[in-house]
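Yeah, one chain of the complex is gone here, protein chain that is, but the others are all in their spots.
As written, the chain order gives the labels A, B and C, with residue 1 at the start of each chain.
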Amino acid sequence: MTRPAFDTTEEYEDKVTGWWRTGISRIRPGEILLRGYPVEQLIGEVSFAEMIWLLLRGDLPSPAQGRLLEAALVAAVDHGPQAPSIAAARMAATCGLGLNNAVATGANLLGDVHGGAGQQCMEILAELDHAVSQGTDLEAAARRLVADHRATKRHIPGFGHRFHPRDPRRDPLLDLTSQAVAAGEAPGWALRAGTALERALAEGRSRPVPMNIDGATAIIYSELGFAPELGRGLFVLSRSVGILAHAWEEKGSGTRIKGPLPRPLLPAYDGPDPRDLPPRGGGMT
Amino acid sequence: MTRPAFDTTEEYEDKVTGWWRTGISRIRPGEILLRGYPVEQLIGEVSFAEMIWLLLRGDLPSPAQGRLLEAALVAAVDHGPQAPSIAAARMAATCGLGLNNAVATGANLLGDVHGGAGQQCMEILAELDHAVSQGTDLEAAARRLVADHRATKRHIPGFGHRFHPRDPRRDPLLDLTSQAVAAGEAPGWALRAGTALERALAEGRSRPVPMNIDGATAIIYSELGFAPELGRGLFVLSRSVGILAHAWEEKGSGTRIKGPLPRPLLPAYDGPDPRDLPPRGGGMT
Amino acid sequence: MTRPAFDTTEEYEDKVTGWWRTGISRIRPGEILLRGYPVEQLIGEVSFAEMIWLLLRGDLPSPAQGRLLEAALVAAVDHGPQAPSIAAARMAATCGLGLNNAVATGANLLGDVHGGAGQQCMEILAELDHAVSQGTDLEAAARRLVADHRATKRHIPGFGHRFHPRDPRRDPLLDLTSQAVAAGEAPGWALRAGTALERALAEGRSRPVPMNIDGATAIIYSELGFAPELGRGLFVLSRSVGILAHAWEEKGSGTRIKGPLPRPLLPAYDGPDPRDLPPRGGGMT
Partner (left out) sequence: MTRPAFDTTEEYEDKVTGWWRTGISRIRPGEILLRGYPVEQLIGEVSFAEMIWLLLRGDLPSPAQGRLLEAALVAAVDHGPQAPSIAAARMAATCGLGLNNAVATGANLLGDVHGGAGQQCMEILAELDHAVSQGTDLEAAARRLVADHRATKRHIPGFGHRFHPRDPRRDPLLDLTSQAVAAGEAPGWALRAGTALERALAEGRSRPVPMNIDGATAIIYSELGFAPELGRGLFVLSRSVGILAHAWEEKGSGTRIKGPLPRPLLPAYDGPDPRDLPPRGGGMT
């Protein structure tokens, strides 16, 4: 084998163990440091939500930050088996898989379309805030953004809901955020941007397009200083709770190999009519 | 198509929407009920860990139960990139996937061997408790169980650690459980069974085999009345936090297509020496 | 850091690159050996099915073996969107995932229940053959196996179909196997065991329980010398073709976030009636 040009075992080792370098945890015999804190000090002292913050951000949240994070995580846990992530996990549970595989199956589906609206909304809120920091009026910037999206027939992520005329999670999440901002415990820029956008969307419409769960949590995660991509990451953690509960409920049903439709129903078919294989010149190619 | 024997649209509908029946949530326009509670009442009032309990169990935990659950969820979030679940998620993050796919990749790996020890330990604790309920002496039952496992060279799940002489998560978790039992807030049977097992394992050995994280959380989840399979489910939720944090850290590194070893190193090869394809009689079969 | 006890860079390297040792391929600059054969000699000379054999078995199949493998792989590619693996992949395709994630989602579901019958049938065929090698009469052994399963109300994997009175894939697969056995190109033991089992299952019944796709491919994979667990592995490769085709078709439909039921239908609910959150003593635990 071609020998890599390492002069010493020390150098070599550094390259190899350094390839798996991390600042999140240090594991040595008898020691588990998480972001520098010994795990035994954290157990019983921090909540699960605070631990999520600690691992993602490097230090612990303030109590007010912790409460907002709890609220956002609580709000998005489930939206029923009509969601493909939930349905797929329920089907997985009937196929002889462990709960780990069922949760993975569900979480895997939270892609750009089913799980990315919060992240996309956070990017838009940041854009609006950037415009404001450049001197643009917020309401004007929001109106322009709405007009741009309408002109290209794009939907603004985080607003409107195919199912709820008004998402019941919007108000309690925004109320908590407003209180935190009023108390000086959150900066307020994302709340201002999100509500400006909601106003701009409602202008001239008989039926407004209120903020949905993705918009409301986007505001909270932005206020808390998370990067947009972590908006999706936090949603994955939250929705995994519902995915697990549904997979577990399905396991209890005893159904095996559950398809989308009950047994007597057959999926419709619009392919070619039955036909014979044409004569083939000498077997397989 | 063969017509299913449904007499009315109502019957038909019931069979179809009933195929996706759930008791976890009811989603109607403007309404999200979680186990009967309107989501807007839960937001800001219950912690993320309490919500996990609510969805899995059907009602809210007592404050003492909630604290034990938080502690167990906090304890297992990460054990570094040497764990295949973490390593695979970090590699996934370098392959152009979303964080949802990276978390799914990691969670998928928490199978019987990497994620099932807690569940298996819960089953053993229940077995011991069953023996006690049948009149067997607990210490005797624990000794027999240890002897049986040793005779068949099987490892008792939840005890010993390939890495830690003494798992630093054991003591704080058992202390919290002991306090809850002493306060009458947990039944105590699993704590008694687990510590009896630990004593039986230590007998006649210079180096004891102390409980590890899987054993300590198995005691807590058993005390809280969770089914063994949910022991794994809860571990998946907990470890998903570390998986997400590592995937996110890796995304920040900018590495692309990260393999297990750094570039200059090539996996060893023990297959056949280079050889020529033998002459083939007439192309592909 | 505790230094591992490696004396030299060479020893160290061997331990590290040896941790990723493989006999399947050797990749060096400008060289790709697959089981010893240079990849450039294989391209254009071996079929995809032969390559599957080569990587799994270490050498190339005979032409007759290659034909049987092709037939078994061809037979199992699809069984429509009622299969949860196919349905989940179609749903994944509507969530903004790549085809790789959609295929992974579907393949993940081919667990013990949805994808393990072939493997389990191969184990039973091997058991029967072992009994024969110990001097038991095959028909008697098959009858006993059927009686044992009936006594414990277990289903024999590979026989009967919840949907097809007679699986249309059975006859052509068994015909090809019979021809190969007659020509001395397959040993015949698994064909004899499988058909003996089918006869034993039919005895005394007005409606027989004919072999299904899992039974027929189990015979072929057993005749070809694959380990039972690879029976599942090969099924995964085969069904991945249907999974991919369905995911691709679904992408073409433009549907977004496809749930199991069309929009107007809501999953039935059997949880608690709406209820108010009880007063809580002091916020989150």
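Methods note: a residue touches a chain if its C-beta (ideal position, glycine included) is under 8 Å from a C-beta of that chain, and two chains touch if they have at least 3 such contacts.
Values in this document were obtained by computation on a predicted structure and should not be read as measured data.
> Considering the entire complex, write down the shown chains that touch the omitted one.
The omitted chain makes contact with A, B, C across the full complex.
> Of C:A107, C:L125, C:A142 or C:I257, which sits in contact with the chain we cannot see?
Considering all chains, including the one not shown, the answer is C:A107.
> Using the touch definition up top, pick the residue from C:P61, C:G96, C:G116 or C:G194 that touches the left-out chain.
With C:P61, C:G96, C:G116 or C:G194 as choices, the missing chain is touched by C:G116.
> Out of C:P63, C:G80 or C:P272, point to the residue that touches the absent chain in the complete complex.
For the chain that is not drawn, the touching residue is C:G80.
> Touch as defined at the start, partner being the missing chain; which of B:L109, B:A131 or B:A247 qualifies?
B:L109
> Considering the whole complex, which of C:M122, C:A141, C:L201 or C:L230 touches the chain not shown?
C:L230
> Write the list of subunit B residues that the hidden chain touches.
1-4, 6, 8-9, 12-13, 16-17, 28-29, 47, 67, 70, 80-85, 87-88, 91-92, 94-97, 101, 104-105, 108-116, 162, 256-261, 263, 266-267, 284
> Considering the whole complex rather than only what is displayed, give the residues of subunit C touching the chain that is not shown.
Here the touching residues of subunit C are 1-2, 4-6, 15-16, 18-20, 22-27, 29-32, 34, 38-40, 42-44, 46-49, 51-52, 55-56, 67, 70-71, 73-75, 77-82, 87, 90, 98-101, 103-105, 107-112, 115-116, 163-166, 168-169, 171-173, 175-176, 229-230, 232-233, 236-238, 240-242, 244-249, 251, 261-262, 264-266, 268, 284-285.
> At which residues does subunit A meet the chain that is not included here?
13-14, 16-18, 20-28, 33, 35-38, 41-42, 45-47, 49-50, 58, 60-61, 63, 66-67, 70, 97, 101, 108, 260-261, 265-278, 280-281, 283-285
By our rule, only the chains that are shown with their structure count from here on.
> How many Å are there between the centre of subunit A and the centre of subunit C, using C-alpha atoms for each centre?
That gives a centre separation of 32 Å.
> How big is the gap, in whole Å, between where the Cα atoms of subunit A centre and where those of subunit B centre?
Taking the average C-alpha coordinate of subunit A and of subunit B, the gap between them is 21 Å.
> Could you state the distance in Å from the CA-based centre of subunit B to that of subunit C?
Computed value for the inter-centroid distance: 26 Å.
> Which subunit B residues sit where two or more other chains touch them?
16, 18, 20, 22-27, 38, 42, 46-47, 49, 67, 70, 101, 108, 261, 265-266, 268, 284-285 - these are the residues of subunit B that touch more than one other chain.
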